[in-house]
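The complex is shown incomplete by one protein chain, all other protein chains being positioned as in the whole.
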Amino acid sequence: MISRFSIVFCAVAASVVTALPAAAQDTVKLAYVDPLSGGGASIGEVGLKTFQYLADVTNAHGGIVGHKLEVVAYDNKLNAQETLVQVQKALDSGIRYITQGNGSAFAAAIEDFIAKYNDRNPGKEVLYFNYAAVDPILTNEKCSYWHFRWDANSDIKMTALTNYIKTRPSIKKIYLINQDYSFGQAVRAEARKMLNAKRPDIEIVGDEVHPLLKVTDFSPYIAKIKASGADSVITGNWGQDIALLIKASADAGLQVDWYTYYAGGTGGPTAIKQANVPDRVFAILEGVANAPYAPAQEFEKAFRAKYNGLTLFYPRAVNEIRMFVKAAEEAKSVEPLKVAAKLDGMKVTAFNGGDSLMRADDHQFFQPMYIANLGPLGKDQPFEEENTGWGWKVQGTIDTKDTLLPTSCKMNRPS
Amino acid sequence: MSEVASRVANVPVRDARPRPSAAAVARLVAPWLALAVAFAILPAIFTSGLALTMLSLMGIMIVFALSYNMLLGETGLLSFGHAVYYGLGGFLAVHAMNTVIHDRLPVPLPLIPIVGAISGLAFGVIFGSVSTRRAGTAFAMISLGVGELVSSSSLILRGFFGGEEGVSTNRTKLLHIFSLNFGPQIQVYYLIAAWCVLCMIAMYALTRTPFGRMCNAVRENPERAQFVGYNPRTVRFIAFSLAGLFAGIAGALAAINFELVNSAAVGAEQSGLVLLAAYVGGIGNFIGPVIGAVLVTWLRVMLSDVTDVWQLYFGLLFIGVVMFAPNGISGLIMMHAPLWRARAYRSMLRLALTYLAALAPALVLLAGLILFIEMSYHLSVKAAEGTTISLFHIAFDTTSVKAWAATVILIAGGFWLFRMTWPVVSAAWHDASAEAHGAGRAK
Partner (left out) sequence: MLELVTISTLNGVLYGMLLFLMASGLTLIFSMMGVLNFAHASFYMLGAFFGFQISQIVGFWPAFVVAPVLVGGIGALVERYGLRNVHRHGPVAELLFTFGLAFVIEEVVQMIWGKAPVDYRVPPSLDFSAFTAFSTNYPAYKMFELVTAVAIFAVLLGVFRRTRAGLIIQAALTHPDMVAMLGHNVPRVFMLVFGVGTGLAAVAGVIAGPALVTQSNMAGTLVAILFVVVVVGGLGSLSGAFLASLLIGLVQTFAVSVNLSVADVLGGIGVAPPSGGALSDLWNVTVAQLGPIIPYLLLVLILIFRPTGLMGTREQ
């Protein structure tokens, strides 16, 4: 009786699992694997809209080598095993390009999985386009030929930031506060190293880590920052950790400059405006809407018009898709192996201007970086954030050549 | 004395335990053989890569959910932190695999779940010694606290837990036996299926032992169990440790399947998932968690493809089961067991027909509800993407009055028709029960 039922149920349940139809011959599908429900959904949704818009624009201009580009969304529910299941689903329906960005942990899982898959299934190679996962390890110890990263990794961002700090003699005492996990630890370690090398006169008056996304009351940390006498704070915090941190600092009346990675994320500008600290919060970005580069500004205008004022958070996604199309056109094919060969070492003009390079050694994209701060806008700065009336304004530009970093990658190239 | 008794009773003296007949043995073994055969031929029916992955996941979840039911269904212990033993089993398994690879030890992959078992047992004993002092709500709270503790410390003890990225491994690098390297998913599936059958047999056997019965007794009435002479605390402690053992095996199988374990494996979400699976399937019988595991795994993988608000459907499913079918799906099926045993086939057939009759309006009602949810969702969140959505291959314009009117009609009409069938179903049920009991065959 028992086994009968179990057979029946296994059969019934699994019988509804049918192989999804293989991709139509003239559509190139890009699987977008990111959180679309639960905690990370607000971020994942933005990325999805960005890629869908880019696909529409691409198709309006003739597609990829005549094929239509289609973005297929997979919800990874912020879970590494689930990410792998969804990637398997994508591969099963014939998709050969995966893109993902939210969470270096998931990026590492995907990179590992794709590397093993390509190894065990020659001829069916799959490429992984990483648009936002910044753990340096993905283009160093754990690098892979099949992985391409369009976001400057956190070490590169710190290089750009410290190069900017080098030009600011008013900064004397820096406090470091970060989230206690691999990314936050990487930020603080690199900050110490690079500040020591470039500005040994700067005193690091505090180095704090706190549990990730668990702290609701940052006032004790603000008290410590105040007590240390710091004039600037460097932090890699994102999500509610940056919003609450800045709010707490405003509550306590703390007057410091904030050098951040992710103050521009969803909810950040709102918190900064609520805290009423104009021009105090800086972010290191690969593209700023208010930068005076006409083609980028036009694109931004069109994007915001379509999505009701939503900011283009991922200029790097534009770079990714444009280079994907270019590589396919140069290779005259959408075969992943051939596209990868063309992406290897490709040089382009970045979305926001400036010469950029997809370095062949580690498949890391190098581009100009910008330090911007959030505050009231000037006359020819048309883009504001999240209906606050404030926008990002460029305070410093770091050329591509000043962002280059050596890599420890020993890439296994296909013969 | 026995001679006198035998002459008086005219009954030959026998052993206390007569040897079972061949037929009885066959009846005992046959279902498990059939199960093994079924597991073996499933991949031949469902050949896609996704199906294989899903079957592997179901196998893992079955072991996990059954281990959970050892606590909840058998011993009455509601735990919110069972994933701790699953996750720790996985972590120790993955560390063991890496050690084997690094030191080139002659350990083949199929033996790795034993590491998971030992780890689950060890941690079950350690945490169980403090958790099982209390039962009921206090136990639930302790399990929640222990779960949160372990999952929070996973970001601090970076060496063991591998930090955010977890610990990864390569299952093809262990010792190959029978020229199997376990690279292809099909080989991993058979490994999981074999372990799953073994664990199912073991856990089923446990429920049949006196110990299993004592667990049930402690669940029903701990005071009385104490008077009979069994210490409820000891019983709970042993049950807890054994549940940890099997959860550890499930964790090790997951480690083998994904070649990756991270802190989410010990987290609250994983604990909640196994609770959902066991409860929806039904905690009252052995087969319940199996059904629940299969269903929840399938939903979790496939539902997010068709809708963005899959969490809402999960929540509603859960509430629906709790309110209308608290014994789960298996409870609903087992309700019919007396009828089957009484061989009341005719009335059962009539009952089945009324179920079918009730099913149609129920489906209409369901379709209306889904339409309502999806249209509201689209209107509120996705308005920028145009106003039409496609449901069941029909396009609906979310701003048109017609679509909303259709929704209201489907819901109202479906509910009204459904309601009309209730007395019919009820009557058929009564007839069937009466026939079953009146026929004198049922107990």
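Each chain gets a letter, A and B, in the order it is written, and its residues are counted from 1.
The criterion applied here is as follows: a contact is a pair of C-beta atoms (placed from the backbone, for glycine too) under 8 Å apart; a residue touches a chain by one contact, two chains touch by 3 or more.
In this text the structure is predicted, and so the values were computed from the model without any measurement.
Here is the thing to keep in mind: the chain we left out touches A, B in the whole complex. The chain that is not drawn here is touched, among residues B:175, B:309, B:357 or B:391, by B:309.
In the complete assembly, the contact with the undisplayed chain comes from A:274, out of A:167, A:274, A:349 or A:408. Only one of B:24, B:41, B:138 or B:205 touches the absent chain when the whole complex is considered: B:138. From the set B:32, B:160 or B:355, the residue in touch with the chain omitted from the display is B:160, counting the whole complex.
Residues of chain A that touch the chain left out of view are 38-39, 41-42, 45, 180, 208-211, 213-217, 219-224, 226-227, 240, 243-244, 247, 251-253, 266-267, 270-271, 274, 386-387.
For chain B, the residues in touch with the chain missing from this view are 72, 78, 130, 133-134, 136-138, 140-142, 144-146, 148-149, 152-153, 156-160, 268, 272, 275, 279, 309, 311-312, 314-319, 322-323, 326, 376-377, 380-381.
Just so we're on the same page, only the chains that are shown with their structure count from here on.
With centres defined as mean CA coordinates, chain B is found 38 Å away from chain A.
Listing the residues of chain B that touch chain A in their complex gives 30-32, 34-35, 38-39, 42, 45-51, 53-55, 57-58, 152, 155-156, 163-166, 168, 170, 183-184, 204, 254, 258-260, 262, 264-265, 269, 286-287, 290-291, 294-295, 298, 300-302, 304-305, 308-311, 333, 384. Within the complex formed with chain B, the chain A residues making contact are 1-7, 9-11, 13-20, 36-38, 49, 74-75, 77, 79-82, 84-86, 88-89, 91-92, 103-105, 108-109, 112-113, 116, 120, 135, 180-183, 211-212, 214, 306-308.
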